[in-house]
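Every protein chain of the complex appears in place save one, which is left out.
Per-chain numbering from 1; labels A and B assigned in written order.
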Amino acid sequence: MLKKLLARTVIYLLVPFLFLFAWDFAAERLNNEVILPGIGQVAQLFGQPTDSLISMGSLTRNVGISLVRVLAGYTIAVCLAVPLGIFMGYYGTVFRLLNGFLALFRPIPPLAWVPLVLAWFGIASLATLFDVRAGPAYVYLNNLKFSMIFIIFMGAFYPVLTSTIHGVSGVRTTLIDSARVLGAGKRDIFRKVLLPASLPSIVNGMRTGLGVAWMCLVSAEMLPGSLSGVGYLITHAYTMARTDIVIAGMISIAVVGAFLDLVFRMVEKRKFAWTRLTR
Amino acid sequence: MSTWPILQVRDLGKTFETKKGMPVEALSGVTFDIDENDFVCIVGPSGCGKSTLLRMVAGLETMSSGRITYRGEEFLRSRKEIGMVFQEYSLLPWRCVLDNVALGPEFSGVSRQEREAAAMSFLKRVGMESFSRAFPHELSGGMRQRVAIVRALANDPDVLLMDEPFGALDAHTRILLQKELLRIWENNRKTILFVTHGVDEAIYLADRIMVMSARPGRILDMIDVDIERPRVRAHPSYGVLAERILSILENETLASFS
Partner (left out) sequence: MFKNLKLMLLTAVFITFFVIPGSYAADIPTIKVGYIFTTHHTPFIVAASKGEAFKGTGVYLRPVVAKDKYELVADGKPIAVLQLIVAKSGAETAALFARGQLDIAMASVTAIMAGIDKGTPIKILSPLQTEGMGLVVPKESPLKDWNSFLAYVKNAKKPVKIGYHSPTSAPKIVLEGALKQSGIKVTEDPNDQSAQVLLVDLKETTNMVPALASKQVDGIVGPSPFPEVAVSRGVGKIIVDLKDLPPKGHWNDFPCCVTAASDQVIAKHPEVVQKFVELIARTNSWCNKNRLEAGTVTAEWIGLPPDSAKATMLVYLPKFTKNWMRGADRYMTILNDMGNFKGSLKGKSLDDARTILFDTRFIDRVRP
């Protein structure tokens, strides 16, 4: 029993350990902290995450700002994509109307929108929207620039939309037929059969969308305007040749991204255990 | 015995359009009567349209021609007096057994307390009350079909349509469920229209057997099953009848190949 536990732990930790070992080895050989800083250097940054880095605020603060930004863009994407996806999955006419058009934009990577987005939104932010010009509210709202939110929105929108359409249109017809012969009206079928049946697909799409939105972070935060966020921290650290901060930023992004994904997967596991039946 | 057939089908026809736009005639000139509380099995070669026929009676499929009357009334859409049991994947997988069985009354607006009580009593009748909170994915195929049957019955239909309900089960479970179905039917007489591939199953269950032709499907023969219940497969007439039906089907199948 103990042996089994030990074996499992070793298997999980083996590859990460080898990776760290390789990093340490390479760093020592290169002896150049601009190309590859040592593990100790990077670890030190995590040891004091609330210290201000290169005049940009602390690691924790910047990760927090980035998180709020991503959630803002992501929420808008979900609020738009889910209802639209349900419509398109349910009504064939709506699908045929919109799908061709929307599909044209799907392959465009969010980063490619940057020039247009800059031209349209400039540095306008939520502070502009609410006409807040000073004070602590300003600082928080000004961090949420429309240009960045748009980029993040574009990242999250398509995965959510596609999965929603797929979920709604892929509901097994026997389920709908069963409801009909039991006397269900159209509204009942929509609310009690269609939506619950497509929910796993929708949530799965939301999980993917969040992942993509989180990945768009660095490109979104390179837009002129805000001087905060972990994406900007990374690009600025690069300018200052502080590769250790770059790596620390990357690790932070990875950890937060993995955590968000984990939350989703846990929800999926508990609430959607029944999907095993349909597989 | 009631004077009126509960279900009358006259000259029913159905033509589909393939993706390429070619018309395919699935059913042609189907005509038959079903009497109340009759147990009728429909057998026929593959693709003869028996499922389509059933779905049209259920109101899930539109008619291309002909008409169907229930208790003398023509109807076009599904109604709760005519229930249906499908072969598989019909239970709502995100709901527990109890909530599935209570589904019909739920659509009719019955209160939660009432419909759950009613559902429990139905489950008791088939000895599944201890599974009331289980989810479909936790049950075996046979148990799922039992729940499906109970769910259909809990909605109190007059007519029960069954589209190869035991087709996905293994032979032993199938036999058990056949027995159980008959037992339920004995206690709670309904009109049953049962589509199946299995001639053996049809003879075991039905009062009458409707034999359909190959596509485009029409009724070839309506055979009475005169063996007393409970039926025993060793009965001499069993084999004779089976042989008769099988040879009709064999001819039909060969004809459809040419």
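We adopt the following convention: contacts are C-beta pairs under 8 Å (C-beta built on N, C-alpha and C of every residue); 3 or more make two chains touch, one makes a residue touch a chain.
Nothing here was measured: the structure is a model prediction, and the numbers come from that model.
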Chains still shown that are in contact with the chain withheld from the display: A
Identified contact with the non-displayed chain, of A:I35, A:A103 or A:A254: A:I35
Of A:W23, A:Y90 or A:Y138, the residue in touch with the unshown chain: A:Y138
Hidden partner chain, touching residue among A:V42, A:V78, A:A184 or A:L217: A:V78
Touch with the omitted chain, as defined above, among A:I39, A:I123, A:M215 or A:I251: A:I123
Residues of chain A in contact with the chain not shown: 32-35, 53-56, 68, 71-72, 74-75, 78-79, 82, 118-119, 122-123, 130-142, 203, 206, 224-225, 227, 235-236, 238-243, 267
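By definition in this document, only the chains that are shown with their structure count from here on.
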Between chain A and chain B, centroid-to-centroid distance (C-alpha), Å: 49
Touching residues on chain B, where the partner in the complex is chain A: 55, 58-60, 78-80, 82-84, 86, 88-94, 103-104, 106-108, 135-137, 148, 151-152, 155, 161
Complex contact set, residues of chain A against chain B: 172, 174-175, 177-185, 188, 192-193, 196-197, 199, 272-278
